[in-house]
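Can you read through this structure? Questions will come right after.
Take a look at chain A:
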Amino acid sequence: MKSLWVMAAALGVSLSLPAQAQDKVKLVDVIELSGAGAAAGTNWKNGADMAAADINAKGGILGKPVEIVHYDTQTNPGNTRAAVQRAIDENAYAILGPIFSGPIGASMQISQRAEIAQIVGGEAAGFTRQGNPYIFRTSISQAAAMPKIAKYMKETLKAGSIAVVWVNNDFGKGGRDTILPELEKAGIKVAVDVSTEQGQADFTADAIKVKNANADAVFVYLNEEESARFLRAAKQQGITKPMIGETTLLGAKVLELAGDAANGVKGHVGLSTDAPIPALQDFGKRYREKYGFSSDHNGVKGYMAVFMVKWATEKQKKLDKKGVADTLRGATIKASEEPGILMDTVIEQNGDLDRDSFLAEIVNGKQVINTTLPRIKP
Partner candidate 1 sequence: MSPVLEVHDLHKAFGGIKAVNGVSFSVNEGEILGIIGPNGCGKSTLFNCILGQLEPTQGAVKLDGQNVTNMRPSALNRLGVSRTFQLLQVFPELSVRENLILAGQEHQGSMLGRLFGARDAGLSDKAKQMIGFFKLGHLADAKAGGLSYGQQKLLDAAMAFMAGPRLALLDEPAGGVNLTMLGDLKERLRAINAEQGATFVVIEHNMDFVMSLCTRVIVLAEGKVLAEGTPAEVRANPAVIEAYLGH
Partner candidate 2 sequence: MSAPALQNPAPPRRSARRLDAALIGLVLGAVILWFAPVGMGRYGTYVLSLWLVMSIGVMGLNLTLGYAGQSSLAQAAFMGLGAYATAILTTKYGVNWYAAFALSGLLTFAVGLLLGFPALRVRTHYLAFVTLAFSTLIWLVIRNEQWLTGGVYGISNINRPDFVGIKLFGALEFHRFVVVVTLILSLKLWWLVRSPWGRAFTALRENPVRAASLGIDTRTYTLLAFAIGSAYGGFAGSLYAPLVEFIDPSPFSLSQSLFLLLMVVAGGSGYLFGPFVGALLGVVLPEWLRFAGSLYLIIFAAIVLALLVICPQGVCGLFERGWHALRSKTGGAR
């Protein structure tokens, strides 16, 4: 048993980390690379890597190269906390990720205590409402997106009743909890409220349930492959009502997997490599060339996150960790000033974003943007 303590001590020593010299801008990406969030996290990681490569090709940030280290969270709060703690001990300049709100919730107090910016991929409404000044989003939150959808359903589709299909994790539940009051406000009835499991393989029973509810439209809020499985099952059960989604349902991956079952899907898109914005389309193209598959919105978010750090640093003209968060808060980043941000982005005081977004439809396996929705507070 002495050898046990020796072993523990040895591992312990390996856990203590040497201080880093400030010759690089070290970003630590704490991200879901295994577990339930692996697909989203991999996209984000690739996007962040691409951003670092782009920045370094043009001389880095204030002349210093960017270095990104990725730590897997296993989509587990305890591990995420360890990884963020490690990032802070390693003197990270800023923290990127994670995406799932459980892991975000477990780690955001730590970056707050260390007064270091944490730029996350989460879309759930809750975590920017806790008054933490160091947390920043990379996309508009569900609280901003869902009213747009409700409005679209009411005004464009003229739907009187809606079937809601959601995945029972923080992402899906969050979206569902945000849209229900909006639907009520718009006077739209919820015909059926179907919860599904993360990683669920078979959606036949859910599709039958939705079909029998006979609503005017179906709101589908699932992760990528579950979206594709549901669309296929819905098609098999002969559901002809319009399928409405938010970003994921109209994402490249879903289109690829669902095939022609995705045709006719409509909805709101926050970030898309098919958006009528040359910078986004160019990013999408380069991503595809580099990694062999299409980026979803998480890839775009990872890319933007790095550029948010770059913009803030160059704005304050010094490598000041705490300053990054101060500079980002309340800032407006224009794509004309910093092309890497891809779209004009307004950062609110609480870390929420305000940005243009799109209404889109799937036609012949392609995402077609119909309308560009302006920012909420233009």
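We take it that a contact is a pair of C-beta atoms (placed from the backbone, for glycine too) under 8 Å apart; a residue touches a chain by one contact, two chains touch by 3 or more; residues count from 1.
Here is how the candidates were picked: all candidates are chains of the complex that A comes from, given by their letters.
The structure displayed is predicted, hence computed values, not measured ones.
Checking the candidates 1 or 2 against chain A in this complex, the single touching one is 2.
Every residue of chain A that touches candidate 2 in the complex is listed here, in rising order: 1-5, 7-9, 11-12, 14-17, 33-36, 70-72, 74-78, 81-82, 85-86, 88-90, 101-102, 105-106, 109, 124, 126, 130, 168-170, 173-174.
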